[in-house]
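A single protein chain has been omitted; all remaining protein chains appear in their positions.
Here is subunit A:
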């Protein structure tokens, strides 16, 4: 019952909510990022990170560090925290936590299928997969020739099976089809997650609706911008948009016919929540759009911590941690390639 969750939430979720809030207090602050941005070498970064929550994960790394090692160890910390929470959780929180990782599963599937198409070795691809999205039979993805086989051999046993009903075709896998497959799966996943949150009801449904709607809208804009100038028809494009969110259905109608970025901007500026994002960009520029979207996402995720006794804090924490890892990756790359002037281009401060 909305408003009275405080009375019974703590029976199953109290301990884990307190733990996730403890993890949130360990996220890097603006002061930490400023220190990191001033580092000259990767060893300096390692030294600074050892003083934060990442200490136990990085302190034993041998000295010629790579940026991929830093990112890998930070991701490992996220995975450990996630697994700890998942094994302590009961229904429905455990299902909720599993839903958070299906996006990574989809990315891993697409990564392996694309890599196989380009004749890469399976082991090498498996190492590049995101650890949160691993499932048992993932290596067999390399064997499939088209989507029907992909489904029948591997994916029917995974949680992604129900998302495949819309995209099983016998066409051979090629780059275009794989991107369409990725977006179709992700659309089905977002809608499924949205329905699940609505079923949970209460504060979880309200906050997650807002977060997932933003995600759906952001993906719609990205799909539109990325498919400008490709052979994707308007109907195909419209099929990739999710059926919820602020832009549904009228915004999607307008976005489907957009042919360049200024038209996209004109459409989005009609929606007050997205207007400030697009007003930050000058005409014709789309590189800063990603950063603007990330900043807006971080703002909404931080707001979800203001309320207690709901599950959206778990989702928000995972996303904020992923943003932090993206920040660390960007800073490490800038430092490693000696491009420190560009370091503030893509770092999104969380606090």
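The rule is short, and it goes like this: a residue touches a chain if its C-beta (ideal position, glycine included) is under 8 Å from a C-beta of that chain, and two chains touch if they have at least 3 such contacts; residues count from 1.
The working rule: contacts and distances are computed from a predicted model.
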{"item": "Undepicted complex member, UniProt protein name, chosen from \"Signal peptidase complex subunit 2\", \"AP-4 complex subunit epsilon\", \"V-ATPase proteolipid subunit C-like domain-containing protein\" or \"Histone chaperone ASF1B\"", "value": "\"V-ATPase proteolipid subunit C-like domain-containing protein\""}
{"item": "Identified contact with the non-displayed chain, of A:19, A:117, A:153 or A:329", "value": "A:19"}
{"item": "Missing-partner contacts on subunit A, residue numbers", "value": "6-7, 10-11, 14-19, 21-23, 25-26, 308"}
